[in-house]
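Working notes for the structure below.
For this view, one protein chain was removed and the others were kept in their places.
Residue numbering begins at 1 within each chain, and the chains themselves are lettered A and B in the order written.
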Amino acid sequence: MDTLNLLMDGFASALTPINLLFAFAGVVLGTAVGVLPGIGPAMAVALLLPVTFGMETSSALIMFAGIYYGGMYGGSTTSILLNTPGESATVITAIEGHKMAKAGRASQALATAAIGSFVAGTIGTALLVTVTPIVVKFAVSLGAPSYFAIMVLSLVTVTAVLGSSKIRGFASLGLGLAIGLIGMDPVSGQKRLTFGFAPLVDGIDIVVVAVAVFAIGEALWIAAHLRLTPTRTIPVGTPWMGKEDWKRSWKPWLRGTAFGFPFGALPAGGAEVPTFLSYVTEKKLSKHPEEFGHGAIEGVAGPEAANNASAAGTLTPMLALGLPTNATAAVMLAFLTMKGIQPGPFLFENEPDLVWALIASLFIGNTLLLLINLPLAPLWARLLKIPRPYLYAGILFFATLGAFSVNMQVADLWILLLIGLLGFALRRFGLPVLPLILGVIIGPMAEEQLRKTFQLSAGSVSGIWSEPLAVGIYILIAILLILPMLISFIRRSRGIQSDLVETVLGEEHEPAKHKAELTGEKEQRVGKDES
Amino acid sequence: MTIVVGYIPSEEGEAALATAIDEAQRRNARLVVVNSSKGDQLVDDRLIDAKQYHELEARLTQSGVDFWIERKSQGIDAADQILQVAEAQRAQLIVIGLRKRTAMGKFLMGSVAQRVLLQAGCPVLSLKASNDW
Partner (left out) sequence: MSEVSTAKKKRVELLFAAFLLLIGIIVFVDASQLHSTYSQADAIGPKAVPYIVSGILVLSAIALGITVVRGNLAAGEEGEDVDLSQPSDWKVVLPLLGFFVLNLLLINWAGWVISGTILFFGTAISLGSRRWVLTLVISLVLALGSFYGFYLGLGIKLPAGILSGVL
């Protein structure tokens, strides 16, 4: 019952008026950026990093948690009303949700998404409360070799498993690790990759990197390809659901949660796979399979729940091991590093107040989201009418302001520009952004663990596999890297499409197919407009 | 003989369209309906969608005037668009709707109507929404 007491303390701290205010601000801001085109929760948190420098750590973290959950809520709202999934995790919501909206059931789609998100978020956070301390207990006993192995696992999986091109993923990771190397080596005191340039000796501020990659790079990329054809939203009233909708939604919510949390908690999980699995399952179990593809409410309820539960799951490795598996979690981790708090298994021991206030605020934020957003959905749709020049000029403005205010150095602005251009190049050449940012954050931590490992083994290479868990993880990494190749090889040689292969490989093939469907539909719509 | 009307789905737009149709019937003129968006917003309800386009088409067909609908989803702003079309079609009359705006609002936001009035090379008929009369 120790956990429960700690959680109650967390609630006590999260429910103070000031923290409640920050939770509220985070939720509203998160929903807003989720709705706004071109801004995501990761960018919002990155832009806020400099502002939060002087703030109470727990208050800032509570606000970020609100942005994190709110962003997903806003994302599903636009997917339903506009059919423009901002991220891969809401692709499925867009498929069924937008069809529902077109059929005049936008209110029900929004309602099942919102309530499903609340249910999944709450259950997911409860699971987070139960699972994380166990992981921590286990992780605290781990030595440097296992810890290094876990970091390698998370880097490899984010690089090679998520994302479409492994080569481009590793290229991005390499760039991130290289940026992480810049500065003075903490062990030997030698300067690496500073080229005699004084501002680089302390390393590149993680805030600057995050702002550059997520704000400058993204804004430049969008500016270069601004969509000039306006779309129209489907008008909505207040979300509500009838009895029949409730009946058809509650099971998909729970099943979606069951898919979402474990996948989120795994270092390689992500939200894409569980949303897809949930969709397929609902389609199989549904009494109205013929409605799927034409706006089945189960197809919104399940994937939305899976998406939110996976978001809660993602916080497990982040809090317990210091390993973020999505962009927003990565920036939140950057925030902790900036505040001088060492992420990792000892976070629970060293900063229990902080961690439990954060977890409590997740429950609060979830409830706030439901209370605020059910009546406000029509209002959010209006945000889409902000003229884009102001939106993207604003992003550049606040990115510059934020990066500058960290150290008041013009040199930081040059670095911001260079890494921002790099961020543009990443998007231009199809390199995923997440491996880079993880490389910057985890790279130095991994190096520290690696050197500790060698210290323990007195310089012998065998130190790397001196712990059984480490060995297990390296085998897992090998499997993760080789299995997809093997399967595609078998598949090609036999030319079969058995169900098993389909489900295992689903993550790689199905979303792509759906994306194609979506773009196809978009083109159709544009075509219609021009007629 | 050609009449150009700036149309957006709003009360002012409807008032302008109704008058433009009357005017076209009376003068036996060709009617060019201009609906455009600068494309600077992700969502722009001033631009008509396929359904509204067909409704508009049906309504104009029913009125019996010779018409042409000019729907531009991207590029220049509404005033330039109307002026450009009016010039290209050698329009004898431009019909536009007026929105109620304070002096400050007009200073900040600029006014499509004002620019059309000032820059047009032909008479401009401007209307407020019918319930403002």
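In this text, contacts are C-beta pairs under 8 Å (C-beta built on N, C-alpha and C of every residue); 3 or more make two chains touch, one makes a residue touch a chain.
This one's a predicted model, so the numbers in the text were calculated from it and none came from an experiment.
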item: Shown chains that the omitted chain touches within the full complex; value: A, B
item: Contact residue for the chain not shown (choose from A:105, A:232 or A:427); value: A:427
item: Chain not shown: contacting residue from A:168, A:251, A:339 or A:385; value: A:168
item: Contact residue for the chain not shown (choose from A:251, A:339, A:385 or A:451); value: A:451
item: Selected from A:6, A:101, A:114 or A:181 as touching the chain missing from the view; value: A:181
item: Interface with the undisplayed chain - residues on subunit A; value: 37-38, 51, 53-54, 78, 82, 84-86, 164-165, 167-168, 170-171, 173-175, 177-178, 181, 185, 187-188, 190, 192-193, 195, 218-229, 387-390, 392-394, 396-398, 400-401, 404-405, 408, 410, 413-414, 417, 421, 424-431, 433, 443, 447, 450-451, 454-455, 457-459, 515
item: Contact footprint on subunit B, counting only the chain that is left out; value: 38, 40, 42, 77, 107-110
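Operating definition for what follows: only the chains that are shown with their structure count from here on.
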item: Whole-Å gap between the CA centroids of subunit A and subunit B; value: 45
item: Subunit A-facing residues of subunit B, complex; value: 37, 39-45, 47, 49-50, 53, 71, 73-75
item: Sites on subunit A touched by subunit B in the complex; value: 37, 82, 227-233, 381, 384-389, 528-531
